[in-house]
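Our next item is chain A:
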Amino acid sequence: MKFDNNRPIYLQIISEIHKDLASGRLVSGQKLPSVRQLAIDYKVNPNTIQRTFRELEGMGMTFTKRGMGTFITEDAEMIEEIKISVPMKRLLKLYRNDWEV
Partner candidate 1 sequence: MNTRIEIANLQKRYGRKVVIQDMDLILESGKVYGLLGPNGQGKTTLIKCIAGLLTPEKGQILINGEMRETRHKGMISMLADKDLFYKWMTVQDTINFYDTFFEDFDRADSEELIRFMELVPQEKVEKLSKGMKARLKLVLVLSRKAKIYLLDEPLSGIDPVSREKIVETILDRIREDAIMVISSHMVHAIESLLDEVILLSNGKIIAKEEAEVIRSEKGISIDDYYLEVFRHA
Partner candidate 2 sequence: MLNLMNFEWKKSWKVFMLGIASVLIVYLYLVLQGTDNLYRGELGAGIAMTILVMLITVGSAALLFQSISFLSVDVREKGYLLFSTPNSAWKILGAKLTVVFLRFFIWGFMVAAIFFHMMSSLKVEELQGVLLHNVPQIIFLIVISALASLFFTMTIYFLISITATVLASWRHPVLFVILAYFGLTYVVDWVAVKLGELATWPVTFQWNLPMINEMNGFSITGAINYSAQGVSFNIVPALFYLVIGVGYFMAAGYLLDRKLNI
């Protein structure tokens, strides 16, 4: 997974998770891989993953169950919002690119 080093990596990972939620690769209530595993998968420092998890939890997208791990929220509304907003963001991005070009 090649990240853009010009932007905070943790934000890009959050973006990835959003995308996975939108596409259904991640579902409500699903357990996320451990910090260590994600660090290896994404080839980044585990602290970056920690930060990602903190942000996700702060946003309400995930919750932790003591001793069991981090899980995607079961809040259906939030999931729906994400499912809509991701393609929206992509559209906006295309728009922006048009203007910039």
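In this section, contacts are C-beta pairs under 8 Å (C-beta built on N, C-alpha and C of every residue); 3 or more make two chains touch, one makes a residue touch a chain; residues count from 1.
Picked so that all candidates are chains of the complex that A comes from, given by their letters.
As the structure is a computational prediction, the values presented were derived from the model and not from experiment.
Candidates 1 or 2 all belong to this complex, yet only 1 touches chain A. Every residue of chain A that touches candidate 1 in the complex is listed here, in rising order: 3, 5-11, 39-40, 43-48, 51.
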